[in-house]
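This report refers to the structure that appears directly beneath it.
Left out: one protein chain. Kept in place: all the others.
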Amino acid sequence: MAPFDIVATLGVAGSYLVYLGIGCCFGFILESSGFGDSRKLAAQFYFRELRVLKVMFTAIVVAMLLVFWATALGWLDYDDINVNETFLWPGIVGGLIMGVGFILGGYCPGTSLVSAATLKIDGMFFLLGLFVGVFAFGESLGYINEFWNSSHMGRFILPELFGIETGVVVILVVCLAIAMFLGFGWIQRLIYGRGDPE
Amino acid sequence: MNDLSEKNNYWNPYVGGALLGVLLFLSFFITGHGLGASGGVNRIAVAIQDLVVPEYVDKSPYLAELAGGDRDPLRHWIVLEVVGVMIGGFASGLLRGRVRLQTYHGPQITPRTRWAFAFAGGMLMGYGARLARGCTSGQALSGGAVMSVGSWAFMFAVFAGGYGLAWFVRRLWQPVA
Partner (left out) sequence: MSTMLNPRSIGAAFLLAAAAALALHGQPDLEQKWGFMTPEYGARLAYREVYIDPAELLGLINNDNIELVIYDVRDERDWNMFHLVDAERIALQDLPGQRERLRTLSELGVVVIVSNDEILASEAWKRIMALAKPNAYILEGGLNHWLNIYGVMDDEAAGHDKASLVAPDGTLRHPFKLALGARHAAARPDEHRVRQREYTAKVRLLKKVAKAGGCN
């Protein structure tokens, strides 16, 4: 049953190749979807383009369906894959800060890598800022360590939060995605009188 | 190069999203991990610190965990993935003729202004990503797909932060009028 211990089967070097390959595909898809362009990314927050929303939520929905279908069929062990531990408030505050960083900087870490790789100077400056930011975090940890480790809820997943079956949560997530696509599209037409080209 | 409607053959976002979703699934299937980015940047930053001030790194519990003693922060899958992202991004750009030294910026500001804000935004992003233990790739995308509550809360917070500030900084991005 997946996931596999690829270090055991392929060796460390082999496993590194796998991760490199995954990264390449990731970067390729990001750039091909236009995410190396900060203007297109920022446009999301003005409803001018809904790329970010569409790519993100489509990816989440597709991956979610695949993961849980594979688990249902016994091909994948959901209990064995990495599910981000929930540190609720550091996550929310960090998210807010990142939202501000997103609209100011025009990228997120992943897309800035792609942008810098295609020689976009704003992407490079963003990447530089990223280094400074993570460094600053390390230095500030002495003051905020308690907060950083607060509200730790462990491996806490949506079905547990709502007390409903995994399958029902998946349906709700799909509905949420569709609703957001429709809703944001409606707002877009309201403001600009037109929708995204696709 | 400010025209958003310039003729770029970017993929349909639904198609791109679906492909990304398949990749994300394959990543979980083969390796047990999702995707990530900020973790790799962090490790590279720590590696640089370790090069310059190794004794300081050894004394700080947070840094020592990654790079203390003879631990190599770069020997981690996410660093490989970050390198891959740059390679893949470059390849895609090269294929479409989008590899060009230029600055993307809103029509109302100069490239210099853009650089300053990109740097500032990057700093905030770097700090926030460590605080949240992930970024849009690692938390929102990957954590969201496997139903982590913290990841979903994080995702909504990112959107809230971005949309909340957007109106006030519209000069950075919006065309005149």
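So that you can tell them apart, the chains are marked A and B in the order they are listed, and the count of residues begins at 1 in each.
Going forward, contacts are C-beta pairs under 8 Å (C-beta built on N, C-alpha and C of every residue); 3 or more make two chains touch, one makes a residue touch a chain.
Model, not experiment: these values are computed from the prediction.
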Given A:29, A:61 or A:93, the one touching the chain that is not displayed: A:61
Contacting the left-out chain in the complete assembly, out of B:16, B:106, B:138 or B:161: B:138
Touching residues on subunit A - with respect to the absent chain: 1, 5, 7-8, 61-62, 65, 68-69, 71-72, 74, 77-80, 82, 84-85, 154-155, 165-168, 170-171, 173-175, 177-178, 198
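As a working rule, only the chains that are shown with their structure count from here on.
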Touch list for subunit A against partner subunit B, complex: 2-4, 6, 15-16, 18-34, 36-40, 42-46, 48-51, 54-64, 66-67, 70, 75-76, 78, 80-88, 90-110, 112-123, 125-138, 140-141, 144, 148, 153, 155-161, 166, 169, 196, 198
Subunit B to subunit A touching residues, read off their complex: 2, 4, 8, 10-14, 16-35, 37-38, 41-42, 44-46, 48-49, 60, 62-63, 77-78, 80-93, 96, 98-106, 111, 114-166, 169-170, 172-174
